[in-house]
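Here the complex is missing a single protein chain, while all its other protein chains stay put.
The first chain written gets the first letter, and so on, giving A, B and C; residue counts start at 1 in each chain.
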Amino acid sequence: MSDELYQKAITAHAKAAVGAGRLDRADSAATIDNPLCGDRVTMEVKLDRGRIAALAHEVRGCVLCRAAASVIGRHAQGLTRAEAQAIDTALRGMLGGGDPPSWPDLAAFRPVARHKSRHECVMLPFDALVKALEAAGPAAAGAGPAAKR
Amino acid sequence: MSDELYQKAITAHAKAAVGAGRLDRADSAATIDNPLCGDRVTMEVKLDRGRIAALAHEVRGCVLCRAAASVIGRHAQGLTRAEAQAIDTALRGMLGGGDPPSWPDLAAFRPVARHKSRHECVMLPFDALVKALEAAGPAAAGAGPAAKR
Amino acid sequence: MPPVPSFDPVSVRAAFPILAAGAVPGMNGRRIHYLDNAASSQTPRPVLDALIRFETAERANVHRGVHRLAEAATAAFEGARAKVARHLNVTEQTIVFTSGTTMAINVVAGAFGDTLSAGDEIVISELEHHGNIVPWHLLARRRGVVVKALPVTAEGLIETAALERVVTKRCRLIALAHVSNVTGAVLDLAPVRAAAGAVGAQLLLDGAQRTPHGPVDLPALGCDFYAFSGHKMFAPHGIGVLWARPELLEAMPPFLGGGGMIERVTLTETSFARPPRRFEAGTPPIGPAIGLGAAVDWIAGIDWAAATEHEKQLTQRMLDGLAAIKGLRVIGPTGLQGRIGVVSFVLDGAHPHDVAQVLDAHDVACRGGHHCAQPLHERFGVNGSTRASLAPYNDAEDVDALLGGIADAVAKLA
Partner (left out) sequence: MPPVPSFDPVSVRAAFPILAAGAVPGMNGRRIHYLDNAASSQTPRPVLDALIRFETAERANVHRGVHRLAEAATAAFEGARAKVARHLNVTEQTIVFTSGTTMAINVVAGAFGDTLSAGDEIVISELEHHGNIVPWHLLARRRGVVVKALPVTAEGLIETAALERVVTKRCRLIALAHVSNVTGAVLDLAPVRAAAGAVGAQLLLDGAQRTPHGPVDLPALGCDFYAFSGHKMFAPHGIGVLWARPELLEAMPPFLGGGGMIERVTLTETSFARPPRRFEAGTPPIGPAIGLGAAVDWIAGIDWAAATEHEKQLTQRMLDGLAAIKGLRVIGPTGLQGRIGVVSFVLDGAHPHDVAQVLDAHDVACRGGHHCAQPLHERFGVNGSTRASLAPYNDAEDVDALLGGIADAVAKLA
């Protein structure tokens, strides 16, 4: 049954831990706790004209959470705040039974949909990323006019 | 069913209200409330060498309670504290399924046994009587040595 | 999904096992005329089924568990919260599960009360249930707040004309029964809301007697806190709800401490979870909450326009019958205007317990006593009353049995 949760794709992502670590000098960072399990994700970003130039994460969490953070580490380069938000929303949608977001790696998390208690494990890194980008303020709002405000 | 509760004997006792009123100068008195229903009984006694010489009661209560008080009014004359306590205990025993106490009038309360919520209605005047006699201290403890203490 | 609303008193009654002929032991196949609904209603089969399903196929503790039973229990429990929220037209995050109305009001007295200072005023009324009086008395002792009461008219209504005098600038909270558990009178909300608004006081409604009579649109009421119990609205005992405006919930400190309401605990301090969790310490009453979810679904399946009309007809039949009995006085409104089907009365020379006992012999279940509203009974110069209260499963036979029983009580007692 939920064995599929720990298919190779997921455990490989977790082992790979792309982006794990800290940045020398981050432009923005955010930490989110899951009070239910005590898990914690910190996301740091460096920005270049509203797009992610570099990213690092520290995860104290389960395989699902670490795998999700690693997928972010792999794909976040160049992302705008709006794009990150869109991925976050689409991923939550997939866990609610909808289609996977544009990043193909995220389809591996589809079996989590049936395990409501684990949704937050997957979302935690994404929510932390969005929070870090929001905390960056106008600098992360996009390459356009918002950056000039 | 519980119709028997309001047989003639009981309602007649309640109407008779023997002993209802107040004493001019009581030796001892006690008031008991039933917090569940707000009912209240006050018992006043005059004592003569440890025996009840006169008694009066004020009852704010139901038919069962008033009937019980009236039975006391009818039979209490000459009672000692120990005798009152024995009647109280025996009556409680009858409500718990045992035999009626020595006063034949109390047999009329037998059907109350099946209605646990009404036991206290019957007991309230008896408990008040015992309390009044206890409050009288040594004076009510009997005609013997206790009265000399 | 609840079915399309409909109302047929016979099929409604058929859903309640205890109301069937012979269900109550010792009744020799007769059915009970249950008119003690204001104390606790009865429970329909769908609520029992939900309870049994939980205990036999989904039982586990909620939250924090990932195994299938914990998942199923959490889904059922949080699903119940969602149902209750939908039923009240509010968000799930504003539904705090408590053990009942009394606990809900105690939580407000403890949590909101913690933000009050000596001399702050709380306004209640003379007709409140002890559950909406005693928590404020305890708070008064603890924090020196002042409890004031609106008087009640001879018709048993809260005297809203007194609002101006009683509600001062020091008033922080007005806490009133949405519907009286003794008279059935429905609160005249508009002047109360205006008085609270004028001084910036919060408004708490004790909805214990309102929620059994159909869905409540909380935003439309315009109150700040709302409290009610499951057991009066066809759900199990041991569950209730505190609703509060989200800003109030966010701002309030917790009242009770324990597992589930924390963010982080160390040996020296605790930080707290966000609402509603912050106010739900320890393992919640999971089965009862799931039962409440099933109960609001059941309520949502009733056509309340028709059910209310039915209740009005029965209430009128009851009031007409009572008016014809010499020496009987109804406490509160004697018409259909602004009331629900809760009617209390006193019978000259007959004690309410005796009346209720004679009614029991007629297979009628009524309550006699002060109904946890001693100040109101004092207001009317009586020690207690006999109360008959209706639910959608009641019918004319129930009312006629009541009236017949009262006639017998008059013969026997008065």
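To be clear about the criterion, contacts are C-beta pairs under 8 Å (C-beta built on N, C-alpha and C of every residue); 3 or more make two chains touch, one makes a residue touch a chain.
This is a predicted model, so every value here is computed, not measured.
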| item | value |
| --- | --- |
| Contact set of the excluded chain (shown chains only) | A, B, C |
| Residue in contact with the excluded chain [from C:Gly131, C:Pro275, C:Gly301 or C:Pro392] | C:Gly131 |
| Residue touching the undisplayed chain, where the options are C:Ile122, C:Val145, C:Leu173 or C:Ala356 | C:Ala356 |
| Interface with the undisplayed chain - residues on chain A | 1-3, 5-6, 11, 36-39, 60-65, 115, 118, 121 |
| Positions on chain B where the hidden chain makes contact | 33, 35-38, 115-118 |
| Interface with the undisplayed chain - residues on chain C | 17-18, 23-27, 32, 34, 36, 39-40, 42-43, 48, 51-52, 55-61, 64-70, 72, 99-103, 105-106, 109, 126, 129-131, 133-138, 147, 149, 229, 231, 236-239, 254, 256-262, 264-270, 281-288, 353, 356-357, 359-360, 364-369, 372, 374-375, 378 |
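The working rule: only the chains that are shown with their structure count from here on.
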| item | value |
| --- | --- |
| For chain B paired with chain C, centre-to-centre distance based on mean C-alpha positions, whole Å | 39 |
| Residues within chain B bordering two or more other chains | none |
| Shared-contact residues (touching 2 or more other chains) in chain C | none |
